[in-house]
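The complex appears here minus one protein chain, its other protein chains still in place.
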Amino acid sequence: MEITKYLKKPSSYIMWLLIIVFGIVGVQYYAGYISASTAAIFMDLMKFIGIALSLAVIMSYTGYVSFGHVVFFGIGGFFTAYELSKYSQQILQGGNPYTIFLMGMLIGVGLSVLLAATVGAAVLRLRGAFFAIATIGLDYVILYLEMTYKGGAGGGEIYFNVSRPRFLEETYFVFFIAFVITLIIAYIVKVSKFGYGLAAIREDEDAAEVIGVDTVRYKIYAFMIAAGLAAIWGSVYSWRQFNFTPENFSLGISVDMIVMNVIGGLGTFIGPIIGAFIYYIIYRLTNTYLPQLAYIILGIIVVAVVSFLPEGVAGLIRSKFPNLRKYFE
Amino acid sequence: MEFISNIIYGLIYGAILGAVASGLTLIWGVMKVVNLAHGHLAVLGAFLAVIFYKYTPITIDPSLSPIIAFIIGALFGIFFYYTSLHVIVGKAETMTLKVEMSSLLSTFGFGVALYGLLYYGSAQGWYLQFEGLTGWTIQVGGKPYFEILGVSIQYSWLVGLFYAVILIALVELFLRKTVWGLAIRAVAQDSRAVALTGYDPVKVKLLTTVLSTAMALSAGAIFTLYIQNGINPDLEHFLAPLSFVIVVLGGLGSVIGTFIGGLIIGLAYGITMALTGTQAIALSVSFVILVVILLVKPQGLFGR
Partner (left out) sequence: MAEGDIVILRVEKVTKRFGGLVALSDVSFEVNQGEILGLIGPNGAGKTTLFNVITGVYKPEEGRVIFKNKDITGLRPHKIARMGIARTHQIVKPFGDLTVLENTMIGALYGRRHGHITEEEARDIALDILEFVGLKEKADLPARILNIQEKKRLELARALAEEPELLLLDEVLAGLNPSEVAKMLDLLRKIRSEKNVTMIMIEHVMHAVMNLADRIVVLHFGRKIAEGTPEEVASNPEVITAYLGDPEMALKFVKSLKKG
């Protein structure tokens, strides 16, 4: 079948390596050989890679900077928290939280994909900065609507409680599953025929259309996939935090996603992953000393990369080491 | 009564927001640089107004801060241009979609760094006890405000309004009445053609950036005259999107459009505040207007 063929390409090796490494870490953590704080690092990394790749599908592959992409992250998280708090009684009485979690996630993902397919489809008629701004608008509208939600703790905040004996260990695997799903989907989108079409749209949308790419439909599909992936991460994030706050709609999260994509390199699958690692390292280093320093450093790096390394770190590796190209798709 | 006062507040607020957006009209609407640092620059101006009032050896009255912020902004604009824009737009012959997107990303980076800097400052205690312009008023006859139609209006707002109108008139004059204005318009279309007329395209771009930055900082100071308190780096999340909304609404490159766009957004804000009393809804209305305008009339109300 087509899909298994893609999963055997040399460019998928790095993805498999990541899956194996993160999987082993999970098993070790479950077995008690790895501390919770170390595991937390790996979980953060998975989340950063996950949200970076979710944006990559529309921004990096297709060329549409979805600045308000966090809106889908927020929607995913909101419905997860909403369901979990709604059924908190059942959970306390021993009900299985995972079915409720999954239900919340599916609602969040479904509505995100729906939003991308409807409002998104309309907004995708806009190009360049107009699209970026319209998505910011979309995020604000949904955020403000959400903030009027008076349930939960009020002010748009929802708290819930999932008491499980090994909650953290299990949550590692929740993240891991989301991670594997995101990697595989983002990878296949990139290397498939669909990915070629998206790349054509990114490079020159009019030329792509004239050559036979159904640009309208492709853009919508890409946006739906990007939205769905972001919603998955919003959902698992809320699960881990035991809450949802309007902060989950904050543009700061969009900023993180964009920064990782730009630094890593636009137009590749590997770019956002590299970007996420670099981002995370800077984030950790500065966080220990001065949290605000992270923004200063990251901002400077973004300017430098856009000015002098427009294809990002992945692009640099690809051009400096042509032999590695087939692994760094 | 409540309703009338909300409308009047909305109009004043709108005019001031129009001033915040006017610098963006210049750099984005005319020069085609999608300046995502614009909101941060305005916040910097707002910070300056407070710093001059409270944290400098000589106290500068906030009613003068828009002028000082303009001058500092002009210098800062040179820095901004050479650090974030020159490599990307300096040599670009036309502002293609790709160049536009690169400018979007690099100004975004600059904005993130500036945001970090302002935050860093806050956290380091440079202006930890941030209280805005607390204690400052302009009084006439012993009162900081006057009443018309039962609506009380602060004198400091009028000062802000005055500056806002001046700022918008300034861009309008610059664009319409000077050769440089024409050159800026031309440079986004075709740098080579501009070069043929004897103007250095790079100088034109630098000048535009400088002017736009000066206006952003000045407008930030004006904004401070209006809100007085609650100045913090996150204000950007409010100012930047609204500026983009206003510029799109008014039509890219239309200065008068920016002013009217500001008034419309201010009014929409005032009216929804009056009707719902919820800031969240009042703000989201602006964005609904934005998305609808973008889809129905992307060239804006006054765009060509």
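By letter and in written order, the chains are A and B; residue numbering begins at 1 in each of them.
Criterion: a residue touches a chain if its C-beta (ideal position, glycine included) is under 8 Å from a C-beta of that chain, and two chains touch if they have at least 3 such contacts.
These figures come from a predicted structure and were not determined experimentally.
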Not-displayed chain touches, in the whole complex, chains A
Contact residue for the chain not shown (choose from A:Met15, A:Val213 or A:Ile317): A:Val213
Just name the one of A:Lys150, A:Arg166, A:Lys193 or A:Lys320 that touches the chain not displayed here. A:Lys193
On subunit A, what residues meet the omitted chain? 193, 196-197, 199-200, 202-204, 206-216, 267, 311
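Heads up, the rule we're going with is that only the chains that are shown with their structure count from here on.
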Distance from the CA centroid of subunit A to that of subunit B, rounded to the nearest Å? 32
Residue ranges of subunit A touching subunit B (in the complex, touch as defined): 63, 65, 119, 122-123, 125-130, 132-134, 136-138, 140-141, 143-145, 147-148, 250-251, 255, 258-259, 262, 290-308, 310
Can you check the complex and tell me which residues of subunit B touch subunit A? 28, 34, 83-84, 87-88, 97, 100-102, 104-106, 108-117, 119-120, 122-123, 237, 241, 244-245, 248, 278, 280-281, 283-284, 287-288, 290-291, 294-295, 298
